[in-house]
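Right, one structure below, let's go through it.
Missing here is one protein chain; the remaining ones are kept as they sit in the complex.
Read from first to last, the chains carry the letters A and B; within each, the first residue is number 1.
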Amino acid sequence: MLEVDQLTTRYGAITALHGVSLRVNAGEVVALVGPNGAGKTTLLNTVAGLLRPAEGAVRFNGADITGTEPATLVRRGLALVPEHRRIFKDLTVEENLRLGGATLSASQRRHKVHEMADVFPVLRAKWSTSAGFLSGGEAQQLAVARALMCDPKLLLLDEPTLGLAPTMVDVVFDLIARLRTKGLTMLVVEQNATRALHMADRGYVLRTGHVVADGAGAELAADSRLFESFIGGSAEESGAS
Amino acid sequence: MSSALQRLSRSTIASAALLAVVWALATAYMQTGGSSRALLIGEMLSNFILVLGMQVFIGNTGVLSFGHMAFAQIAAYVTAIVAIPVAAKAKSLPDIPFGLGDVHLGPFGATIVAVLVTVLIGALFGVAVCRAGGLAPTMITLAALFIVEQVVKNWQELTRGAGGLTGIPIVQGNGWLWLGAFVALVVAHQFQETRIGRFAVATREDELAAPALGIRLFTSRYAAWVLSMAFIALGSSLRTQSLGNVNPKQFTLDAGILILVMLVVGGMRTVSGAVLGTVLITVGNELFRQLGDPQRWDIERFPDLFLGGVMLLVMVLRPGGILGDLDVAGWLRRRMYRRKEPTQVEPVAGDRTLSAEGIIVRFGGFTALDGAGLQVRPGEVVGLIGPNGAGKTTLFNVITGLVPETDGRVSLGDLELSDATPVQVARAGLARTFQNLRLFKNLSVRDNVALTSLVAARHRAHRVRPDVDQLLEAAGLLDFADRPADTLDYGNQRRLELARAVALAPEFLLLDEPTSGMSDAESQAMVQSVREMAATVGAGVLVIDHDLGFITRISDHIVVLAEGQVLAEGTPAEVRANPAVAAAYLGSQA
Partner (left out) sequence: MTKLLQTLVDGLGVGSTYALLALGISLIFGVMHLVNFAHGELITVGAYTSYFFFIHGGSWWWMPVAILASAALASVFTELVAFRWVRNASPFTLLLTSFAIERLSHALWQIFISPKQRTFRKPSWVFNQFSLGSVRFEVMDLVTIGVTGVTLVITAVVFKRTLFGVAVRGAAEDFDAARLMGVKANRVISGAFAFAGLLAGVAACLILMRTPAAEPAMGADWLLKAVIAAVIGGLGSFTGAVVGGLVLGLLETFTRAYLPDVADGWDRFSTAVVFILIAAFFVVRPDGVFKVSHAERV
């Protein structure tokens, strides 16, 4: 469904991604893990069209989407739940959801908003509250619900459990599991690497802008390269991706 | 001191060179026709002084002001009131208050009085302008414009209102204006060489990094403001005495914008830019004024078209102005630069311990730090690690005074730093770097380091202070010393930020992710760099990094933060072996 081919992205003088390649097949949940600053968020933002890559290509359902506007990608069924959630704090919960359905027709949007209210009872309780008043867990659910409004085929999740209390982390992992049973394809960036890899079908380990390991989720969780990627391996090891 | 003399001669040479070019152009122009040309040159020269006045404040501090014309107006009216002969005044201003009717000064006296009065009023107003941040200063200057305009229009006894004053004795010839322009040029150049002027430039480049390196925003901005008032008063007073009349129409916002365009088009950051802009706009304005055909169009108002067009083009194509950061003085400075003899001084480690205890920080309902604390002993390297969102940077911000703690205590030896401002913290001996690099981007690599070295010379004189070039050499940056900081590649920008912090001669260096964005080879080299550079000033180090490999290699002691609390601490080996740490990083399966 998603193919990332030799992607290189720069911010000014910083090269955050050095020719990263990965793929996500339809129906899969793929985890992307690695230490802070490895380029995970950059990768997702580039795929979602927020950043333009310097080199390389991104294909979605066979079509080249390199450097396409996010608005177009959302219409084609690719949605990103960004790092730090970035819900609109000044808007109410309902308005956040409506904006999530920006690409839908008015009647579809109304229908979808009601559907989300059923799927996320927590949000229904806070319907007309400014999203800035939500707790971390509620805000994360809103961020996911907002992205689901446009009926995506592929959902990119960036650090969905960041800053959440442990019980809320469970809620979010349950949510991901539920979405998976509905057949949604997901690429998840997660700091809780072990848990994310155990849940995922496959995983990639990113370090300093390179893929240093990949494989089936559970195997990768046990791979020594995973811990090494966090503690910093030698230059040769991570250079050879 | 010889270097002060050197600076003055440099300013003088640069000023003379610039003015010589203008003078040559003016002379050539005078050859082509009659005496009206002298008027145009006079107008350009007085604009010149006004533009330099704006450059001193706006160009150096980056704070936009619309209000400079208000103070030009004050100066012009003061000049008129003291310069108009007593007999003429009795007629035109019969009810003049404060016994001003009996005052009559010559051109020199009138200019001096105008400058003094304007600087005094401007200095009072400047307290308001320089205290506020964001857009407020600009709005305050706009308010100044309205206030002065209203007072002038309505204080009939003193100003004769909208009609203005005439009969000011005219000073013939442009000699005074040339002299005034030269003095203004030298002083504007010189200001950029002085400590306070360079500090003002630092605040323009980064409002957050400058205080974190011990540079007070208010002081440097205020100095620039007061000096700029003197320029404005001088230019306005001379202009009034060459025109012979004054009225409120000469000081509208539009008139101020004309001066602003001159500054911005040439390049507001340098004096050379201000000069170029003044000449270009004056010439272009005049050309477009002559382009108008009164038969065909209703009026000769083409200058507005020119001004608007030029400004739009420059903003879209070259927002820094035509010259950007190029200037004669800078070129001279680089040419005349001589490296000092390297000196070897043994660094002495400080004897104070940096400690933070029981720090609690809440943002709204969110608790970022929940009782975290740590200690760094003199000369020690302490690593601060933890997963994303653990509160590492917040702890840095609390220690350096950027974020107020809800509870807890920060101290350096006996010195309480809990309520200290970033400037106080920096001057007390803590130098920091920032997670997303906050260099003074438009300044040269050397200037970035030299600026903090200046702070050190003033506030850290009791410590061993490193030589700027030795620091650059140690950081491997000497070859790029004259390049603008933002043209360096990323690794070098990180090293430059480190060198800049070290130049403060701190007792402790606080480094926020010094290796982020670096390759493994580069971060390995960074271990050496940090250790060596800290050693040259005998500083302890507190370093945040996500790269455990880097942290283990560099640290004597590691503190692990998770969810705003200290999860574990100990030697690198102990921390590596601690299963809780691996769990914090990789998460558990639960």
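In this text, a contact is a pair of C-beta atoms (placed from the backbone, for glycine too) under 8 Å apart; a residue touches a chain by one contact, two chains touch by 3 or more.
Keep in mind that this is a model prediction, so the values were computed, not measured.
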Checklist entry - Who touches the missing chain here, B:93, B:264, B:369 or B:527? => result B:264
Item to check | Residue among A:50, A:171 or A:184 touching the omitted chain | outcome: A:50
Item to check | Of B:5, B:87, B:316 or B:461, the residue in touch with the unshown chain | outcome: B:316
Item to check | chain B residues that touch the omitted chain in the full complex | outcome: 62, 64, 125, 128, 131-136, 139-140, 142-144, 146-147, 150-151, 154-155, 208, 253-254, 257, 260, 264, 297-299, 301-302, 304-305, 307-309, 311-312, 315-316, 319, 393, 397, 402, 434-436
Item to check | Touch list for chain A against the chain that is not drawn | outcome: 48-50, 69-71, 74-75, 79-80, 82, 86-91, 95-96, 98-100, 102-103, 106, 109, 146-147, 150
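Simple rule for what comes next: only the chains that are shown with their structure count from here on.
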Item to check | Complex interface listing, chain B residues touching chain A | outcome: 365-366, 387-389, 486, 488-490, 493, 513, 516-521, 523-524, 546-550, 552, 576, 582, 585-590
Next on the checklist: If we count contacts the way the header does, which residues on chain A are in touch with chain B in the complex?
Outcome noted: 12-16, 35-37, 135-136, 159, 162-163, 190-196, 198, 208, 221, 226-227, 230-235, 238-239
